[in-house]
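First, the structure itself, so that you have it in front of you.
Every protein chain of the complex appears in place save one, which is left out.
Now for chain A:
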Amino acid sequence: MTDDAIVRIRGLTTVLNGKTIFDNLDLDIPRGRITAIMGPSGTGKTTLLKHITGQMRGDAGSVEVDGENVPALSRERLFGLRERIGYLFQNSALLTDFDVFENVAFPLRQHTRLPEELIRNIVLNKLQAVGLRGAARLMPTELSGGMARRVALARAIVFDPALILYDEPFVGLDPIALNQVLLLIRTLNQTLGITSVLVAHELAAVQKVAERVYLIANGKVVAQGAPDSLADDGSPWTAQFFGGEADGPVPFQYPAGDYATALGFPGGKA
C-alpha cells in the first residue's frame, strides 16, 4: 500500500440488487501517478469510480479522496471536492445544447465570475492542449468519437484538477485517436502532475501509460502491480484475463439452473 495515496479505499462493501459488487475491497491510488483499474465486464470498475466521486455510496467501508471521507461529505463539500476532480465519461457526455467552446467553458461559467476575456483564454488554452482549438465552434454532433473525447478531456481539465478519472477512454477509438488520447493522458500527468485513474480493458494501451494496475474480479483486488509483470504473476485470474480465455474463474456460462431440467428432460436435477 502507498503512503502518499490521493485515493484510499478500505473495506468497501457494496451490494446492488442482491449482488455483491465489492467485498471488503482495499485499494490505494498513488498521488501523481497513472493507475489503471482493469477487470472483466460487469465487475464494477465504473461503479468504483462512482464511489470515488460520491455518486454512489457503499454499504460499508471508507473511501477517502484527498483526505476527505467521501460518503460522509455534505452535498456542498462533495461538490467542492468534485471541483478538484476531472471525470471523463465513456461516451464523453458533452452538453448537446452548447458548442465545443461553451462545453469547455461551462464549469468556469458555473463556478466563477471570471471576465469573458479570461474565460476565452483558458478555454482556448485547454482546447489547444487537446489539439482542437480550431473546432471551438463545432457542435457536439459534428465531432467524431475521438474528437468528442478530447473535448470532454479539455472540459475535465479546465479547473486543473488534482485527480482525473478516465472511464473506458480507449473504447471505440481508431488507432490514431487512441494514440492521441494516450499521449494526452501521459502529457497531462507529466506536465501538470495530475493523478490519473484509468478504467480500461485494453492491456496494450494500459501498458503504454499506466505505472500501476489493479485487476478487480469477484468484488476484490485479485492482482496488482506494474503492468508488464502483472500478466505473469501466475494467478488464474490474470491468466484468464490477460490470456483472453473464454472460461476460467470468470465462467463462460452465466449462473443458471440445471440445463437438463430447463430442457424438460426427466431425471434432471431439481
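Following the convention adopted for this analysis, a residue touches a chain if its C-beta (ideal position, glycine included) is under 8 Å from a C-beta of that chain, and two chains touch if they have at least 3 such contacts; residues count from 1.
Here is the rule we go by: contacts and distances are computed from a predicted model.
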From "Nicotinate dehydrogenase medium molybdopterin subunit", "Polyphosphate/ATP-dependent NAD kinase", "Intermembrane phospholipid transport system permease protein MlaE" or "5-oxoprolinase", the hidden chain's UniProt protein name: "Intermembrane phospholipid transport system permease protein MlaE"
Chain not shown: contacting residue from A:L16, A:A60 or A:L95: A:L95
Chain not shown: contacting residue from A:R8, A:R33, A:H51 or A:R82: A:R82
Per the touch definition above, residue among A:Q55, A:N125 or A:Q240 touching the missing chain: A:Q55
Interface with the unshown chain - residue positions in chain A: 53, 55, 79-80, 82-83, 85, 87, 89-91, 93-96, 106-107, 110-111, 155
